[in-house]
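Written below as structure tokens is the structure these notes are about.
Showing chain A:
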Amino acid sequence: MRNFIFVIAWLWASALSAAELEDRQIFQGEGALTLRVLSSTDTDIFAPILEGFMARNPTVSVDYAVAASADIVTLIAECPDCFDVVISSAMDLQLKLANDGLARRLPGLVRTGGTQWRQSVFGFTQEPATIVVNRAAFAGRDMPTTRQALIEILRAEPDHFRGRLGTYDVRLSGLGYLYATQDARTSETFWRLMEVFGNLNAQLYCCSGDMIDDLASGELYVAYNVLGSYTQTRPETLDKLAIITPEDFATTMMRTALVLDTTDVGETAEALVRYLTSGAWAMQERPGFPLPSIDPADAQALDVVSLDPGLLVYLDRLKRALFLEAWGSALLR
Partner candidate 1 sequence: MRGRATSLRRRLTWTLIGGAAVLAVLFYLVVRTYAQQIAQQGQDRILEASLTSLMDAAVVREGQVEVDVPYAAFAMLDTAADDRVFYAIHQGAELLTGYDGLVDGPFVAMARPAFDTVGFAGIDVRLAQLTRVLPASPAPVMLTVSVAQTRDSLAGTLWAISVNAALFGGAFFVLAAGMALWTSRSTMRPLSQMAEAVARRGPRDLRPVVRAVPTELSPLVTSLNSLMTRLSASLTQSETFIAEAAHRVRTPLATVRTHAEATLMRVDRDENRAALRSMIRAIDESSRAAGQLLDHAMVTFRGDQMERSAVDLVGICRELVDRLTPVAEMKDLELVLRADGPVVVQADPILIQNAVRNLIDNALKYSPPEGAVRIEVQADPVAVIVCDEGAGFPEAQIAELSQRFQRGANAGDTVGSGLGLTIAQDVAEAHGGRLELVNVDRGGACATLYL
Partner candidate 2 sequence: MKYLLIEDNAELAGALCTRMRLDGHVIDHARTLSEGSDFLSVGEYDLILLDIMLPDGDGRAFLERHRAQEGDTPVIVLTARSEVSDRVSMLDLGADDYLTKPFDHAELQARCRAVLRRRTGSAQTVIRRGDAALDPVASVLTIGEAEVTLRNRELRLLELFMNAPGQIFSKDKLVDRLFSYDGTVTENAIEVYVGRLRKHLEPSSLTISTHRGLGYRLDEG
């Protein structure tokens, strides 16, 4: 292995000033064994799943660290030995980790083709990108059910919505970038919508949570490509917001897990992945639990992004540069 360096890691590292952990929490088990998980999912959302896992594996402690999905790549590149399991909603980055040989193959885990890649990356939730609107702002107006309908609504009353639109800053959010690129791949409507958003001074966010907060407070009227499931974590906002799954197409990503090849606790790490993919955590039917497990019937209906090498395309430096240029010219004028 001559001058093999991790180009993408360099790319992201250079794009961000510094990758850092947003949160870190230790779930103490009875034994000395600690499983180090690096995740893009907020601790409070993921805690019930971890508790379910630890109930089955009482001797295991879990060191749960949260980082932005784009930062995860950097953190892994900087210290591959620091973590055992990586959980992220950015499927493309996860696939890239596996493609670059950082993920351990788990031959014992049997999953259907579309929900795993190389026995290394395993999808365990499926979450459509949604349009979330503030009900009050739409009082007396039609709710948009498609992107085209949203464009028309926005064009009809530009002043009403100016400055009140939000979406991911794809330069910062790995998930946002994934949604955007998949949208762009699927339909030209995305670009027209982004032009409208740009014209109406759309706000850019790092995270779905922030967008929902601003929607709830009335700061925003419409947020595009939001993880609808996050509203579940803020029950008090539910009556103020409407979550719309676009009817034209609903880009749906899978939250995926992988075990790093460098791990020392492979069996426990695999047990966690097995637990996640089993869907046992979803069986609990916990009211308001935000993460929907993979439903094969849904997977047919929704436009689930499949785990295949095509995901690597938008991670290409040139491709990304071109995309960001197009995105910037549409949105940042």
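Picked so that all candidates are chains of the complex that A comes from, given by their letters.
Rule of thumb we're sticking to: contacts are C-beta pairs under 8 Å (C-beta built on N, C-alpha and C of every residue); 3 or more make two chains touch, one makes a residue touch a chain; residues count from 1.
Because the structure is a prediction, the values reported are computed rather than measured.
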Checklist outcome for this item: Candidates 1 or 2 all belong to the complex; chain A touches number 1
Checklist outcome for this item: In the complex, the residues of chain A that touch candidate 1 are 1-5, 7, 98-101, 113, 117-120, 185, 307-313, 316-319, 322
